[in-house]
Each structure stands twice: as C-alpha cells, then as structure tokens.
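The structure under discussion is supplied below as structure tokens; questions concerning it will follow.
All protein chains but one are shown at their positions in the complex.
Right, chain A next:
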Amino acid sequence: MVLSGADKNNVKGVFAKIGGQAEEYGAETLERMFAAYPQTKTYFPHFDLGKGSAQVKGHGKKVAAALVEAANHIDDIAGALSKLSDLHAQKLRVDPVNFKLLGQCFLVVVASHNPALLTPEVHASLDKFLCAVGTVLTAKYR
C-alpha cells in the first residue's frame, strides 16, 4: 500500500483542518474504541476507563500527537515513528488486529465531527494512512 501524492495532500489537509482539536479527537477515538471493541480494554487494566477519565484523555493526546507527527513526516512514516515502533514491538506488544480497530474509530470521530471533511477521496486516503501507521508500528514485531 503506497500513499500517492494526492493521498498525502488529503491527509495533511485533514490534520490541518483538525488543528488543535487533535487531542480531543484522540481522546474520543479511544473512548469509542473501548466502547465499541471492549477487548481493547485488556491493554489498559491499569487505567480508569470511566467516562471523562483523565488517563484516557492523556493517552488520547499521545495517540493524536503520534498521528500528527506521522502526517507531518508523511514521506517517512517509518522514520518518524521508529521509536514508537520499537516500543510497541518490545514492550507494548499490542496485537496487530487492534490498529485496524483504532483506525476505524478515528474515522468515525472525523466523520461525526466533520462530515464535510471526510469526502470519499479523503476517506480513502485517511484509511490508507492509518493502515500505513499500523503497519509501521507492528513492523518490528517479528
């Protein structure tokens, strides 16, 4: 899966539009993921996952920051997320299937907040981007 020039522009456009709300989007993405896919909660036994949890908000901020970083270095996502990739391989070991679930929830957040932004073309590009991020984060697993 290769990101075309148009894909890259679409993705950059999304994150430019989202701007400072990225943190909020990150938190809501996690909230939705825990609600829609309860099995994802197994990775956070040490968190308070109740509504409005400060830990979820904080973690959502980190997740969003990583996506923003990847978008800002979209020509070299592997390079930009190399340390995160190491972390996921060596310490976190989140099963690869879960990155798709997170991606789905991020798309739902964008769609529900900003339907006009998520045209079919942008949807396609963003989906590809999220797949690419997941691939990078699981690339060193074995």
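Some points to look at:
The rule is simple: contacts are C-beta pairs under 8 Å (C-beta built on N, C-alpha and C of every residue); 3 or more make two chains touch, one makes a residue touch a chain; residues count from 1.
Basically, contacts and distances are computed from a predicted model.
A chain of the complex is left out here; the name its UniProt entry carries, from "Hemoglobin subunit beta", "Glutamyl-tRNA(Gln) amidotransferase subunit A, mitochondrial", "Aldehyde dehydrogenase domain-containing protein" or "6-phosphofructo-2-kinase domain-containing protein", is "Hemoglobin subunit beta".
Across A:Lys8, A:His113 or A:Lys140, the residue that sits in touch with the chain not pictured is A:His113.
In the full complex, chain A touches the hidden chain at residues 31-32, 34-37, 104-105, 107-109, 111-113, 115, 118-121, 123-124, 127.
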